[in-house]
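The other protein chains are all here in position, but one chain of the complex has been omitted.
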Amino acid sequence: MRIFETDLLCMGAGLAGERVAVEAAEAGFNVICLSLVPPKRSHSSAAMGGMQAALGNSAMSQGDSPDVHFTDTVKGSDWGCDQEVARLFADTAPIAMREMAHMGVPWSRVVPGVHTYYKGGKPFEAEELAEKDGLIHSRAFGGTAKWRTCYTSDGTGHSVLFTLDNKLLQLGVDVHDRMQAEMLIHDGENCTGAVCRCLRTGELVIYRARVTLIATGGYGRIYSATTNALICDGGGQITALETGCVPLGNMEAVQFHPTGSVPTDILLTEGCRGDGGTLLDVNEYRFMPDYEPEKAELASRDVVARRMTEHMRKGLGVKSPYGDHLWLDIRHLGEKHITTNLREVYDISTKFLGVNPVHQLVPVRPTHHYSMGGVRINKDGAAYGLRGLFSAGEAACWDMHGFNRLGGNSLAETVVAGRIIGKKVVEYLQGTDSIFHTVHAKDAVKQVQERISAIANARNGKENCYELRSILHQTMMENVGIFRNGKDLQSGVDTLQELLARSENIGLQGHNKGFTPELSLALRMRGMIKLGICTAYGALMRTESRGAHAREDYPERNDEKWLNRTLATWKEGDSLPTLSYEEATPWYEIPPGERGYGGGKTIAADIPEDKIRPFGA
Amino acid sequence: MGRKLQIDIMRYNPLDENSVPHMQSFFLEEYPSMTLFVALTQLRETQDPSLQFDFCCRAGICGSCGMVINGRPSLACSTQTRDLPAHITLHPLPIFKLIGDLSVDTGTWFRSVGTRLETWIHSNAEFDENAIEERMEDGLAKEIFELDRCIECGCCVAACGTARMREDFLGATSINRMARFHLDPRDNRTAEDFYEVIGNDQGVFGCMGLLACEDVCPKELPLQDQLGIMRRMLAFQSVKNIVPAFLRDKMTCGHDKCGHK
Partner (left out) sequence: MKGSVSCATVAKTTVSGRVDLAQAVTGVVLALFTLMHALFVGSVIISPHIMNGLAWILEITYIENIVGPIILVIMLAHFLLAVRKMPVRLGEFSVFYDHAKRMRHCDTWLWLVQAITAVIVFVLVSAHVYTIMMNLPISAEASALREQNGWTCFYLTLLICVGLHLGIGLFRVGVKYGFIKAENRSVWVKRTWLLIAFYVALGIVTIIRFHFIAV
């Protein structure tokens, strides 16, 4: 069996993982990145829109500052975020963007002069200042007071990922692609690496590391209609959860994107609406201003997604063989704008939907998009429960997004958190020695081998993993979707518990020679169901509506009782996670209040004086 | 009612000593808006769970699913079955190492090329946290992004006759990548530096101008144009010491990085 030793093991080589890797490698530490796919194919590459950072260069971002960005982020999170982390994020974001420019990202730049922009489908003119000529430009995204989203045409994630991956090449960081982490090696106190399965040959490989970083992205693939890539199966969160001692935070906080395409579920960027695209119903009537007079299509994602669902429930959706949907209209932006600034949208519409957005309406509906929850870490990126285990990016619950993240904040989080957590990882590495105990590694390998052998030889039964997955998908969509209620959630939890029991009996239907893709999913299935249960059970217990978590039976935001974060750990042998709660934030720069969009009632909380800090101090 | 599709797939598992490369036929009912991603996933889930192929974003953005579709390399996820005849033949991309069935190892190939060509910004400038970013013309940023859009799917390499005959040929993707850095003012490399890595028959001078790279590129990148620009620049570099001065001035490519600032 191959054994690798390293200082830092990055599970995942998307933006967050690679940004941490850069920091550690530059400090002279040995780094190995693992990835399910060649790193440039990571799902970060699919993020089209941009990264929020208060650079304030463009005309429409005059007067922007980290304070305003911080305020937008806290409001967006529906006060579910950790304000210390959100502050850290907003303050660091401009530096991180400039740093990426330095490394080679071709950000779109300010061109001085009068330009025509769109807001709510109407053109207006704004003058870009001569003194800002050639500085990083920004565009509008939902839920923000200023135009703050830095971008490179329609391929921000792609360009930043390529730039970072090239940086790793330069630093000589080893990347082991087609490698799936199956289990963390730990002794209940320290995490010392991972047991992985090679997706070329099927062999097991041991990685011993002083620091293990989980940067594996989200777990959207527990839903059937998701914009997430196929690799977003929650592998990282699963390994953390299965240690029994590392909690996952706010798993019930799941974001639905307003404009997933129909029927492919491919994301159409928020940039469409930011640039002036509108949403129309079956009568081609623009309905959003009726619900949200001020922000209309550009209210935060949870609000827009809910309003769309609400509107479709009134019977005003467009009927199709793939279910109801609404229309996205960007025709008025013109061919030039659509084929340059929104080119990926143009490509997706023409190639995957057979629709030309220059002349036709694009079918869209709210689709699962982002996991606010994940491996709970502190502000330094260290996971709760195990020393030597860190996490960053969408895989983690850092937690700057609370119950709803703003468009452009997650992509920004990857490089901002990567930068901050990377430095903390370096500090940690500088201050510790290696503590490897062969016995724990051997034990972990044995467990994985036994599971593989049971599945490959169908020892416990011949349950079909694809069938189990489709039940998981269906349950999550129907019971743990955009609007939730106690009855459906309870029945969802019941179904999933049953499914969890069945998952112990999975057996391969096909061959078991060398590598087989079926085994990869079979090994993941148990963990994915557990993630589903954490989501459903957390949602069931949270009897309020906050951000993306909307309970029909508890429509008000209850700050009195629920201004907190759910922590889910899974004890071995249990069929439910153990939930506990911690305060949402150590202090408040902005005490809970009105978001200014979305409506809804609030049950106010008494925030003690000593928890309130002066704003912007 | 949809057509009945016949999909012939090349099967081979190099890890199974009993496996020999062969074509296997599958049959499938066609749906509206069906892509090869949908079709292949369905085959794996309902007919043969051992079928190997790679998909990741399934949105034409990540470049995982390059394969030879009815003879031509292309992305399977963005190929609609309605644009194909009812009889579809799928092969893995040539040139790259076969992992199994339709899955090939593009990762190793691209990483080795990246290391060899040093595809990163060569600069000694330190990042200053407190300074504003260096300015750049938006037009130039867009031009760089245009070349940065390559998703490393490998289709251009697999479609290249030169690469098929000479396996050490770097392919259009690599030269396009170098053109991207050549364009970027943050990269200090001179024409001489570029000549050193791609001024040879493995690089620009190996290209025979067959245009297949550009014709199959799923991102519709101007690959042949970039090959032309780089070839002209590097060919000039090789003769600039022997051509008369007046010609030299005429042949400058108008870029300050050609070593004659």
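Letters A and B mark the chains as written, and numbering starts fresh at 1 in each.
Following the convention adopted for this analysis, a contact is a pair of C-beta atoms (placed from the backbone, for glycine too) under 8 Å apart; a residue touches a chain by one contact, two chains touch by 3 or more.
This one's a predicted model, so the numbers in the text were calculated from it and none came from an experiment.
Hidden chain, full complex: it touches shown chains B. For the options B:Met23, B:Ala86, B:Ala125 or B:Met208, the residue in contact with the chain missing from this view is B:Met208. Interface residues of chain B facing the missing partner chain: 68, 71-72, 94-97, 104-105, 108-109, 112-113, 115-116, 159, 161-162, 164-168, 170, 195-197, 199-202, 205, 207-212, 214-215, 222, 224-225, 227-229, 231-232, 234-235, 237-239, 241.
Please note the rule applied: only the chains that are shown with their structure count from here on.
Residues 13-16, 32-33, 35, 44-45, 48-52, 54-64, 78, 80, 99-100, 105-108, 110-111, 114-115, 118-121, 125, 127, 129, 131-138, 141-142, 144-145, 148-149, 151-152, 184, 186-187 of chain B are the ones touching chain A in the complex. Residue ranges of chain A in contact with chain B, taken from their complex: 37-43, 45-46, 95, 97-99, 101-104, 106-111, 133-137, 152-153, 155, 158-159, 162, 166-167, 169-170, 175, 177-178, 200-202, 229-231, 263-264, 266-267, 321, 344, 347-348, 351-354, 466, 508-511, 513-518.
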